[in-house]
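One protein chain omitted, others in place.
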Amino acid sequence: MLSRTADNLYWLARYMERADFLARAIQASRRLAALPKAYGGDETEWESVLLSSGAALAFESCGRPVNEANVIAFLTFAPENPGSIRNCLEHARSNARAVRTALTIEMWESINDAYLEMRALESRDGVPCAEELARFLEVIKLTSLTYDGGAYRTMLRNDAYWFSRVGLFIERADNTARLLDVKYHVLLPQKEVVGGSLDYFQWSAILRAVSAHTAYHWVYRTSMKPWLVADLLILRPEMPRSLISCYESIVRNLDSLARAHGRQGASQRHARGVYGKLEKLTMESVFQGGLHEFVQGFIAENNRLGALISEQYLF
Amino acid sequence: MDSRLTQFDELAGADGRIRAPYRKLSRWLAETPPELLASRREQAELLFRRIGITFAVYGAQEATERLIPFDILPRILARSEWATLEKGLIQRVAALNAFLADIYGAGEILKAGVVPADLVYRNPAYCPEMAGRRVPYDIFVHIAGVDIVRTDDQGFFVLEDNARTPSGVSYMLENREVMMRLFPELFALHRVAPIENYPDELLATLRSVAPPHANGDPTIVLMTPGQYNSAFYEHSFLADKLGVELVEGRDLFVRDDVVYMRTTEGPRRVDVIYRRIDDDFLDPLCFRPDSALGVAGLMGAYHAGNVTLANAVGAGAADDKAMYTYMPDIIKFYLGEAPLLQNVPTFRCREDEALAYVLDHLEELVVKEVNGSGGYGMLVGPHASKAQIEEFQAKLKAHPQNFIAQPTLALSTCPIALASGVAPRHVDLRPFVLQGANGARVVPGGLTRVAMTEKSLVVNSSQGGGTKDTWVIDDAWVDEEAMGQA
Partner (left out) sequence: MAVQHLRLTPRNYDGQHVVDWRIDVDRDCRLVQSEDAFGNMLHRFSVDGPLESISTVVEGEVTTFDTAGVASGAVERFPPIVYMRETPLTSPSAGISEFARKTASKESGTLGKLHALLGALHESFTFDADATHAATTAAECFEHRMGVCQDFAHLFIACAREIGAPARYVSGYFLRTDAEDQVAGHAWAEAYVEDLGWVGFDPAHGVSPHENHVRVAVALDYLGAAPIRGARSGGAEETMDVKVRVAQMPVFSQSQSQSQ
């Protein structure tokens, strides 16, 4: 396969995943910010979203005050934010268009429909109203589901599929890790407070941002505890957004590539290394070494994998 | 001359009697309730909007979702008509190739004084870098899209020889697919020659001209300027149908005169490039240094015989409007045959006598710039204002060698289906001719372009023209039908 095609597919998947994560993060934060102060409702929530979506610096340079309306506008439709949902979608579509024949019609249509919907919304005068915004975030989530499902159900299992899967899981691991990093202080184990904690709604917002709110209860069958939230997002293999689950998938897809090409490389070795470490890890050791430090280390390893893949396959 | 001024309808004929190839369609139309036609038009619209979305999104204007209008009534040619056309097309392309091999080689035709040397050597599309170079099998034009019009049922005129990177074949193929889904009953009534083998024929053509080192199993790629090119949809469509990689310049590199593409499994040698990018942009070391679309060193690999480019570099020297006027002589010179397809009578304004005539008759002529294309730099006398005519008078006097003039042709018409019913519209035809080492072939039919507005002669899709499926049907069926009628 052409390296550029692989590159496009890889980034296409990353942009789609990022758009989906942003949509979910915005929805979760709106919920949290709408709570009374006594329940953890807090304007600083919007700063966290900026941080976890990696848009804090860009936002700062635009010089607007941090509040719900500004942050949401920045994360959704702002053309000046390179990581806004609209730009993710635009990049995704541009990548898709360049490799149109490597995609199935279902995948192309899901991206193109969302894009056309976005363009329709943008071409109208004025800022989208709350209802339109809510609808748009739903469309993004649905698009990511349709796209993903389209890929899973209709793509040939060859390079094209593996590269796009690898992109998706690297992006997903990155998103989960950044969410953990921004919220690490509320996830540290503490003495159990009778009658719950002020942070309860923070934990629940984190889970909602990765659509794991229900999953938590199925996995632990207990009330919300911060270290279990961290455990779920880092070490539970059955949780599709956990770091370990992402790496299990990355390793599997990179191995498929290696088998097809008859050649292993640095990216396979690195991914297996990261996966192996996660497998041996316990939450105790994570907390001992510091959750923040662990997450920072992970983000660096994950970025390194991205660089190695690009070196090995994408020139 | 008169036949060109009275309009010829391909369905009704000159005498108003339905022409044989259209008898079945005509009867079917008479029997078909207008609602059915309307519903098929809607279905076609829907189908095309689905495919059409992909057509339009690849256009240069991101914001405009423009569909190229499609008409659901086929344009029909009898096999006997097609046979003439086919022979003529193959003859034409053979002559184009002989001419190109000659002007980049010995230059016999220039020495013989058949074509003026300055017309070749000063032609912007003539490529000095190709002088003295042989190309595989002496084929310069592998794919030609020859624009054909007719003004009566006697013969065909060539309007233009597109020898560079003719486009439109994807529309030809898509139109047929849509028609087969919409009108199975019409296909059952006629015996329509298939065109779906075009991609296979193209692939066979490209394989046949591969350099010998490829040992019969060449790596072929289709090279596009990229997704912002207006024909990108076609590039991606064809690459898909051919089963070859769609590459951009940055996917290729040259090392020691060998072309490679960057793949996930390392560099892979490339043997044949079906390029849909203009000469000027191919190699920044040879041509435009600012071209980011090309491949540095490509011409070196090409001259070393390590890669075949289709069409060859410099092929455009044969298809400009000034050279066009010499095509009948070119055919006679190389093939010793009379041309089977006529040229539209053309005045070369570089010749004094012709210029004088043209200046006197501007209001009835079409004046074209020799190196212009797509209606740019053109005067349509009958529709021009006084000011425009005066402007062209001045231009003609200043640089007569830059212009040719032709009488306005009454292009033939074909029926199209409108909301208001069936009505005639002007059409042209672009068949696609393939020339490989293993012979020439033309899939029966081509792209019929149609002017959607009444009386309009402009069929260009950039100016609202539409397309139609083009059928070549068996004469046996035509004759049977004719007898049945009698």
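Note that the chains are named A and B in the order they appear, and that numbering of residues resets to 1 at the start of each chain.
By definition in this document, a residue touches a chain if its C-beta (ideal position, glycine included) is under 8 Å from a C-beta of that chain, and two chains touch if they have at least 3 such contacts.
Please read all numbers here as calculations on a predicted model, not as lab measurements.
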Omitted chain's touching partners, listed by label = B
Just one of B:Ala296, B:Leu335 or B:Leu457 touches the chain that is missing; which is it?
-> B:Ala296
Of B:Ala12, B:Met180, B:Leu285 or B:Val458, the residue in touch with the unshown chain | B:Leu285
Touch assignment to the omitted chain, from B:Gly132, B:Pro184, B:Pro345 or B:Gly421, lands on B:Gly132
Sort through B:Phe8, B:Phe253 or B:Tyr274 and give me the one touching the missing partner chain.
-> B:Phe253
Write the list of chain B residues that the hidden chain touches.
-> 117-118, 121-122, 124, 128-132, 250, 253-257, 284-285, 289, 296-297, 300, 303
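Definition applied: only the chains that are shown with their structure count from here on.
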Taking each chain's centre as the mean of its CA atoms, chain A sits from chain B at a distance in Å of 49
Touching residues (chain side chain B, partner chain A) in the complex = 53-54, 57-58, 63, 65, 226-227, 236, 239-240, 245-248, 250-251, 261-265
Which of the residues in chain A end up touching chain B in this complex?
-> 1-6, 94, 97-98, 100-101, 108, 112, 116, 119, 123, 159, 163, 257, 261, 263, 313-315
